[in-house]
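Every protein chain of the complex appears in place save one, which is left out.
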Amino acid sequence: MPLFDLPLEELRGYLPDRDEPADFDAFWSATLAEAREFDLAAEYVPYDLPYANVDVFDVSFTGWGGHRINGWFLLPRGAQGPLPCVMHYIGYGGGRGFPHDHLLWPSAGYAVFVMETRGHGGANNGRPGATGDPHGSANPQAPGMMTRGILDPSDYYYRRVFTDAVRAVDAAAAHPAVDASRIVVGGASQGGGIAQATAALHPAVRAALVDVPFLTHFRRAVEITASDPYQELVRFLSTRRDTAEQAFRTLSYFDGLNFAARGRVPALYSVALMDDICPPSTVFGAYNHWQGPKEITVWPWNNHEGGGGYQSEEQVRYLHKLFGES
Amino acid sequence: MPLFDLPLEELRGYLPDRDEPADFDAFWSATLAEAREFDLAAEYVPYDLPYANVDVFDVSFTGWGGHRINGWFLLPRGAQGPLPCVMHYIGYGGGRGFPHDHLLWPSAGYAVFVMETRGHGGANNGRPGATGDPHGSANPQAPGMMTRGILDPSDYYYRRVFTDAVRAVDAAAAHPAVDASRIVVGGASQGGGIAQATAALHPAVRAALVDVPFLTHFRRAVEITASDPYQELVRFLSTRRDTAEQAFRTLSYFDGLNFAARGRVPALYSVALMDDICPPSTVFGAYNHWQGPKEITVWPWNNHEGGGGYQSEEQVRYLHKLFGES
Amino acid sequence: MPLFDLPLEELRGYLPDRDEPADFDAFWSATLAEAREFDLAAEYVPYDLPYANVDVFDVSFTGWGGHRINGWFLLPRGAQGPLPCVMHYIGYGGGRGFPHDHLLWPSAGYAVFVMETRGHGGANNGRPGATGDPHGSANPQAPGMMTRGILDPSDYYYRRVFTDAVRAVDAAAAHPAVDASRIVVGGASQGGGIAQATAALHPAVRAALVDVPFLTHFRRAVEITASDPYQELVRFLSTRRDTAEQAFRTLSYFDGLNFAARGRVPALYSVALMDDICPPSTVFGAYNHWQGPKEITVWPWNNHEGGGGYQSEEQVRYLHKLFGES
Amino acid sequence: MPLFDLPLEELRGYLPDRDEPADFDAFWSATLAEAREFDLAAEYVPYDLPYANVDVFDVSFTGWGGHRINGWFLLPRGAQGPLPCVMHYIGYGGGRGFPHDHLLWPSAGYAVFVMETRGHGGANNGRPGATGDPHGSANPQAPGMMTRGILDPSDYYYRRVFTDAVRAVDAAAAHPAVDASRIVVGGASQGGGIAQATAALHPAVRAALVDVPFLTHFRRAVEITASDPYQELVRFLSTRRDTAEQAFRTLSYFDGLNFAARGRVPALYSVALMDDICPPSTVFGAYNHWQGPKEITVWPWNNHEGGGGYQSEEQVRYLHKLFGES
Amino acid sequence: MPLFDLPLEELRGYLPDRDEPADFDAFWSATLAEAREFDLAAEYVPYDLPYANVDVFDVSFTGWGGHRINGWFLLPRGAQGPLPCVMHYIGYGGGRGFPHDHLLWPSAGYAVFVMETRGHGGANNGRPGATGDPHGSANPQAPGMMTRGILDPSDYYYRRVFTDAVRAVDAAAAHPAVDASRIVVGGASQGGGIAQATAALHPAVRAALVDVPFLTHFRRAVEITASDPYQELVRFLSTRRDTAEQAFRTLSYFDGLNFAARGRVPALYSVALMDDICPPSTVFGAYNHWQGPKEITVWPWNNHEGGGGYQSEEQVRYLHKLFGES
Partner (left out) sequence: MPLFDLPLEELRGYLPDRDEPADFDAFWSATLAEAREFDLAAEYVPYDLPYANVDVFDVSFTGWGGHRINGWFLLPRGAQGPLPCVMHYIGYGGGRGFPHDHLLWPSAGYAVFVMETRGHGGANNGRPGATGDPHGSANPQAPGMMTRGILDPSDYYYRRVFTDAVRAVDAAAAHPAVDASRIVVGGASQGGGIAQATAALHPAVRAALVDVPFLTHFRRAVEITASDPYQELVRFLSTRRDTAEQAFRTLSYFDGLNFAARGRVPALYSVALMDDICPPSTVFGAYNHWQGPKEITVWPWNNHEGGGGYQSEEQVRYLHKLFGES
């Protein structure tokens, strides 16, 4: 991939206009209030594969619409006192995978709460999922999740997902082994987009780890990249041509730019300059709107894999430092 | 595409074992009975583009689960007496498109009732759709429709679709311009699979036009083709490896082989020998099980486009002859 | 496909210089005069598939060089008085297909005269053709039609095609069911390019429907798109490097920019902003040169499929309005 | 490419039935007689780039239909007495290229007469061509040469090419520097197919060098390979479905199997076992029918590149030995 | 990917002939003896990222030719007594990646010793490597490692790698935290091939975990798959055609079939039936030759990803059972 977006110097100052509906906050307040009327009913079932130094639980809780959402919860065995907890949201297409995919944080001394993205995990052979999306779509959709319910903010797929993510924080905060004042949201790509939204929507979040976030700056993304999943939108718009403004109106309730503008906690972002899945200008657009203390790691030669394991280590160091550890 | 399936001589005699659950008929009886508890409430709204010699209606009716299903209904203007009616079911990914996509049958003197396949039509720029699938999926799914609800026959996507198709026949049969004794089901690929199922499920069907049918002989299909949409199943099975038998059990309620074995009316099939989407052995497998009078057109040099416009003309001639017309 | 050409605001004002040979009009006058020395000998053979409300004829006439050109001629059955007639020219690679591919206009109350593009229709399984191009090429050519005879305007393939198109109008105008004062030329892509040229070359043309036209603004096209068929030119130029100026001189007699500049009748254009086959600047280049009354439909999210069925309905409305009907 | 055709042991014995029209020889006799009514008018224009030890001529002569055919003629400078001459026919898509592409034979002590394949050489940037095909096609065709005129043996493209090739031998045999009793035909792929035909059609040919020949065993080729150019036939047959038997009848006049069965002179063949352009069974099918003394070089790991430069050296050795040289 | 290899029933009994040089054992004895003359000089440098419940070391030791080989060594913190140790060998193209990629085994109570494959890890952005291959290749090679030194067993790349792997076992066995009687070799693809070889070459190995092994049954692999890395061999053989027998002779010293036939310890294999990188017959070929107690997990719907995380859990259970733990 050659460089194809703005030069780095311009990216650093790129602050795009945001398209924000007047009732953005009201929409989300109502959505979350409605979801919280369901009993959270978090369950933690011990996992049957014996591990030696980590405790693993198959977790489930009630998300949007009363639907059960699955995940993993891992703790370093024998930890003293409540632990900081990393909420881990998952990239597009993947399920929760296996507990052993999530050993980094417990090995580093943190709890990790992995939340599945409903409906994903059915076609990623490395990351199988367990959670369906029992809600359908009032409109015909492009294959994938991007256009499910896109003609109405109330029906849109990511309304359910972001709500699930907030409820997951509720669940983690209530777990006795977790220090509710040290909950961190994180993820890459779709997971980064969810983390970005959750940081804005849940007051208990203490920090955010946002890697190459998806679901951000939709209008620019669909104009400058030919790659999925943003192209799901283009395929839909090229088909249901009469709905473009309606669709963009829906998206304005879910655009990472608007969540970033509500970000008040410390955030560690990452961006890759050759990323044609989540182009760098869409990432910097959000980062530059973020209101809290912030840092960004720039990976000049990488595509959407972004910082990968390098970034994971950056994150461990970042949290160690933030929480005064090690 | 080279030839890759059995030689034509073997195809002509290929009669595979069928995997049929004991309660196959009970399952469908219960499903249809439940659907018929909803008021059909067929509506025919005149279409606003003035045509000179055809009457066009934007049709909707209540399908599975009380959901509204859209379509088109076209009649040759000024026809005398009730007309034979062709039910037209649509291929994978397409919506109903435009009325002018469906002028063949009214021009040939027939009514045509075009039914949308719920949820499709969101990413086919030539065939936009209007009908969503408000029901979701209890399991994570591969993008597309093949694995939506696949872990339970009651939840499976095509249960809703086949039920919609039966209800569409109910609607057509009740229309005053239609001769309910001359209803014909037809379609290509997914549309052929739906037609095949509907011919078995609705006693009013008088004949079937089944082109290169999809949704037929699943187990062989997934072993011999690398092409979508059958590969949606493989991607799911490669991910949710623990569910293979459960998934195939669900599919046994929807397999075209089992519907074909219940086919009693005259049928005109078509098959393409270089078809790697719906391989010829899966088509002949159904055709050879069909119990009614039957003919099959073999296209030796074609892939999944099958007979295309040639086959459409074959079908007009076939129905003209069947109904003693022209 | 991301956006890759000029922004829409610039496109609206884009008026490129035209490269027009001094004897452009003389070239075409002589060409047409020569062609008209052949007896047109239009024949209309009734088609054997019985239709109920449309009359279908297998039409042929003498085009350039005395060669017979095939097509379809369809009329709404029982129409009163001479009808307006749409000349339908076909896109690259396609033949005339089947009569039922052309039912839109007769259903809307118009005659339609479908002309085959000589030599095409041999490798488009949905649109078979019947007309060869008995004339060869004095130069070696790239596969396809773009470089056939490209080293001499008199030998160039599209000289024959545009002449055929003019003679087709002669044929339609002479048909007793056609109102010769209401002949409209139309088509998409190559068909749009032919319509554009024919509108300039035949005084009887009353209006033009030009969708995503090909054969227009060659020099820019070959510099900004890597897609066929424009790339046929690049492959030729990369091989016969010594002939570039000679080839571009030939093309200047066939460039849609020069025909558009002679366009005096009402025209409805369409353009797609993500079209990499016929890039939007090449379309706007012609549209902005068009001298008659004009409108353009802009499809922001589409590639070369352009407006598809949406545009067809636009065209029906446009002609209904132009001819004061419905 | 994996192995995909018959195993080598079966290939060695593979002797397919030939489909030969009763008037095969009469067809070719008449064709050649007609062509020989045109004055051959071979011209040899010295090439303007000075070479030190080879004489280069831009050659042209009258081929089928009175059309001028171009080529190169190269001689080792200062050779004593008439030389054996290799007729070099060119692969699909290529023109004659440059004189320096053909230095092997003069450097080895032979004359070489390079004949262009009419119409090719317009889109191969390494091998530009100079010769057009002024004859067109009575039928619509697939892009490329395989289906030009395919509905009538008299109109078929390769009738013109094979005739040109025979006339090229006439020209070489008449050149004072050539020993007419030592003319060898050779080529790879299409060039191999032409050489094979010419060896059967011209009595003066003394030996044949046939590498991975194309235009041989059409019916099997179209069934087992998905690669061009054989797929040009499949695209045509998938479109003009009504013409399959007519097309195969035409091809029977041009099938290498039938020419091979008339091969009486010594022949050196080559075949590549991973060749999906000209599959090994089509090559062995011809080789096994060849009636003269014969050898075949088997390249087990190669695709259609076949023996490449290795085979060229084999050929030099083969001719040196045949002619008792070096 | 459809099924393309032998049916499962045949695979279970597939026992191909082995091509084993007479001096196979002598070759390896001499190779290992020579390597052991270098001081092993294993170094364990504590890793600078603080982990909470695992100890991480950047390990290096002297492998073949005195070259330093890098890896990771991880131990569950605070373990009692010497631990069983899993030697983890890496798949083609990958480096050692990050310590957090290898947390499974320490979390399950085992030590893990990750050995880099020299020279890999330069183009796998998720798994960077640190170890070069300071030895070159006496022959020209295809890009990649498969043909480096292939013309001489002593020069062949995998001679160095397998020797490194044996020396890594030497290093692990000597570590005070490791129970030298419970060393297990494991890996997937190339890692599986290395494990298979090491199990045969090092008497201290107690068990083997061999997933979809590469470097096994070369001659069949190159005939039935078109996928890399086996295709590196085909590209080389298609180029250096004169060397095929020499190359296969070299490969016979490295073929997994020959190592499997020397496998005496318990082994857990896995195979994927749609694997076109390491086709199932090549895996079963080795498995069926394995002489020790053995089990094989068959993944019917997977390609080369094989069992993935499912298989990892199988392996934990397998070792827990083997060592009577948990």
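Labels A, B, C, D and E are assigned to the chains in the order they are written; within every chain, residues are numbered from 1.
The rule is short, and it goes like this: contacts are C-beta pairs under 8 Å (C-beta built on N, C-alpha and C of every residue); 3 or more make two chains touch, one makes a residue touch a chain.
Computed from a predicted structure; not experimentally measured.
Student: Quick check: which displayed chains does the absent chain contact?
Tutor: A, C, D, E
Student: I'm checking contacts with the chain that's been left out. Which of E:142, E:188 or E:201 qualifies?
Tutor: In the full complex, the listed residue that touches the missing chain is E:142.
Student: From the list E:95, E:109 or E:256, pick the residue that touches the absent chain.
Tutor: Considering the complete complex, E:95 is the one touching the chain left out.
Student: Which is it among E:2, E:129, E:213 or E:263 that touches the chain not included here?
Tutor: Checking the options E:2, E:129, E:213 or E:263, the one contacting the hidden chain is E:129.
Student: For the chain left off this view, which of A:110, A:299 or A:318 is in contact with it?
Tutor: Among A:110, A:299 or A:318, only A:299 touches the chain that is not shown.
Student: Can you list where subunit E touches the absent chain?
Tutor: Touching the chain left out of view, subunit E contributes residues 93, 95, 116, 118-125, 127-145, 147, 232, 235-236, 238-241.
Student: If the missing chain were put back, which residues of subunit A would it touch?
Tutor: Listed in rising order, the touching residues are 1-3, 274, 299-303, 305, 310.
Student: Contacts of subunit C with the missing chain: which residues?
Tutor: Those residues of subunit C that touch the unshown chain are 222-226, 234, 237-238, 241, 244.
Convention: only the chains that are shown with their structure count from here on.
Student: By the contact definition above, name the pair with the higher C-beta contact count: A-C or C-D.
Tutor: Looking at A-C and C-D side by side, C-D shows more C-beta contacts.
Student: How many angstrom lie between the CA centroids of subunit B and subunit E, rounded to a whole number?
Tutor: Inter-chain centre distance comes to 50 Å.
Student: Where the CA atoms of subunit A average out and where those of subunit E average out, how many Å apart are those spots?
Tutor: The mean C-alpha positions of subunit A and subunit E differ by 37 Å.
Student: I'd like the Å distance between the centres of subunit C and subunit E, where a centre is the mean of that chain's Cα atoms.
Tutor: 63
Student: Residue numbers in subunit C touching 2 or more other chains?
Tutor: Each of 125, 128, 302, 305, 310 in subunit C touches at least two other chains.
Student: Name the shape of the chain contact graph, picking from line, ring, star, complete and other.
Tutor: other
Student: Any two chains that touch count here, so list every such pair.
Tutor: Going through each pair of chains, those in contact are A-B, A-C, A-E, B-C, B-D, B-E, C-D, D-E.
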